[in-house]
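Once you've had a glance at the structure underneath, I'll fire off some questions.
Shown here is a partial selection of chains from the complex, left in place.
The first chain written gets the first letter, and so on, giving A and B; residue counts start at 1 in each chain.
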Amino acid sequence: MTFDLIRSLRQGEPWILMEQAASQVNWRQRNAVKKPGVMRLGSLQAVARGANGILFFQWRQSRAGAEKFHSAMLPHAGTESRTWREVQALGRELPRLNALLEGRAEAQVAILMDWHNWWALELDSKPSNDLKLLPGLRAWHRALYRRNIPVDFAHPESDLSRYRLVIAPHLYLVSDAAAANLSAWVERGGVLLMDYFSGIVDPNEQIRPGSYPAPFRGLLGLEIEEFVPYSPEGRNSVLTADGRRFETRFWADVIHLRGAEALARFEQDYFAGSAAVTRNAYSQGSAYYLGAELEPAGLEWLLERALAEAEVQPVLAGLPEGVEAQRRAASAREWLFLLNHNAASARVRLPVGGRDLLSGQAVGGEIELPAGGAAVIETVIDRSRP
Amino acid sequence: MTFDLIRSLRQGEPWILMEQAASQVNWRQRNAVKKPGVMRLGSLQAVARGANGILFFQWRQSRAGAEKFHSAMLPHAGTESRTWREVQALGRELPRLNALLEGRAEAQVAILMDWHNWWALELDSKPSNDLKLLPGLRAWHRALYRRNIPVDFAHPESDLSRYRLVIAPHLYLVSDAAAANLSAWVERGGVLLMDYFSGIVDPNEQIRPGSYPAPFRGLLGLEIEEFVPYSPEGRNSVLTADGRRFETRFWADVIHLRGAEALARFEQDYFAGSAAVTRNAYSQGSAYYLGAELEPAGLEWLLERALAEAEVQPVLAGLPEGVEAQRRAASAREWLFLLNHNAASARVRLPVGGRDLLSGQAVGGEIELPAGGAAVIETVIDRSRP
């Protein structure tokens, strides 16, 4: 997620991983080592997400000072060490990827991220001070990552025209320009998925008057009368229109429909029967709203529905759990990254043949990735692919 | 309990609830809403306990600043909201109670509360720094509240002549005047119930010399040799003279009887067999002492005994669990409050007939209160009632 965020800060321009640790850091309470192969896979993960350089902090492990137990390319143990050997091997391997430096990592999905919103959301005296932004970002990103669906992060005022699906987690603070931008993008066919405590304040952190969420009431086709934060033990549940039941916790919106359809309704509390998840057809697009903290299976259910409507495809479907696929693409070629994070080997059926830049071998049909193994397969771009 | 404390600060004079929240506050970690009907019941609870005015913070929910998520009579959502409707309904209802403004809430039981004692008790370097005053006050108040027995809070030096039972929780700091006041009140027939770590220091927080509790040794008919604070896991138990066994924790006094009878004795530790709960007949009254932290069932057992000796009666006996009864009385009339805190309706048999000021109906025999419902029944005072 961090790699995707960093790439997105300059709209997909290539970037450099300035300082990574060869193994352990020194600033945690307990500083775990990176086990064999983990540093290499992490480096390739960065390249797959647009990095054109992989650098380390620090060359030689210090003898003195606060960072002397931070790992380095050359550890205290010297050159007779796995860390040194892994750094050397990576150094030999990276030049084989020179051809892909022109390639860009591209995404059809964006998650909205605005630092001003982050800061405002986490000021105190909120309905629930336990509402933080990053857990929401991570939950959506994790669900997309597990599907091998590339993700950008985007500012709410930025050009969203390249995306099919935009997710807006807890977009509490929103400018007039951002509100107009989102509505216009949905009008032109975008699929928006917004969740609770969005559209509440302006950039001066003043409540936007009229019932919540003032700038998105028309877009979402609903009004929210009040927020119901729950205690840590508090629970509710929702029943979906297609007959599934999911537990919710932490938060509930009391929603009045103003044109949206209810995809799921609360089952408990004084607002039982009112909508918890909604969808509003809006011009050529549509806007989903999630007014509760759904259990992970519920998040998957909602995301599947929005992905299907937006016709978003993964890099590669049907991969074994723990095998990551990412793609960089240039005008005439593209590079498929396959990273096996499992402790066992995995077989992957390739959509087209090509050449694995890491092994130098031609590959096609099916490829076997050893435990912790990786391939970077160069192919000619098939422009007929959607 | 807070309402009873506030009323007691001016010896039962009518008081005003200055700022209540129409729904959620904004200064908790998670700010729960007041569910439908809860604000009304709470308002009537205040009136039942002597309030002659119910005011709110704030009129209109703020747009900006730290209190913008504090509830208000008029919420962000505007007049199309249950909060506004509940505030309106209360405003329409309260004038029906104008007749009872002259009435006073009266009690036969007092819990002693002295801020100087509170501050001194919670200074550090104590036998157990986990001994706090409020949990003790709450435990006694809760047991009385559940019995629908009205309670005042009283300063230890104040006139106690109107009370039949006085409870002294952890009265660690006590002035000479207060000690003399309590003894004189028991002499004249009062029933005192004192618990551990009482009578230890004077108003300068200096130990009262002689064995503990120096100013109450004669009144209680005992001496305490030492305090035995327990670790969080530590337990003891007591066996009562009438054959019941209760668990104790947190604290034990090593008691030597000097005239008191033992109502219960410890069963474990090096002082097993010594008294844990005592009663001392003292002139026309009696003084109970509790030298341990009893489990709730044990507290009930002891309170029942003291209430019976003091001949204290509840406002109304035999009420269903969760139905609260309180009374305000004037020279010629009295008002019986019945508040149903349950999520189901409840039937209450009335001692005498009257008129429900809330519904405007004559009532008698048995009345049914809906879930969350209330009645305020005006009757002519029967001065033959004890």
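Note that in this section contacts are C-beta pairs under 8 Å (C-beta built on N, C-alpha and C of every residue); 3 or more make two chains touch, one makes a residue touch a chain.
Here the structure is a predicted model, which means the values were calculated and not measured.
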| item | value |
| --- | --- |
| Homomeric assembly size (copies in this file), of which only 2 appear in place | 3 |
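As a convention for this text, only the chains that are shown with their structure count from here on.
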| item | value |
| --- | --- |
| Between chain B and chain A, distance of the C-alpha-averaged centres to the nearest whole Å | 54 |
| Touching residues (chain side chain B, partner chain A) in the complex | 23-24, 26-27, 29-33, 35-36, 61-64, 66-70, 75-78, 80-83 |
| Complex contacts: residues of chain A adjacent to chain B | 124-130, 204-207, 209-212, 223-232, 269-270 |
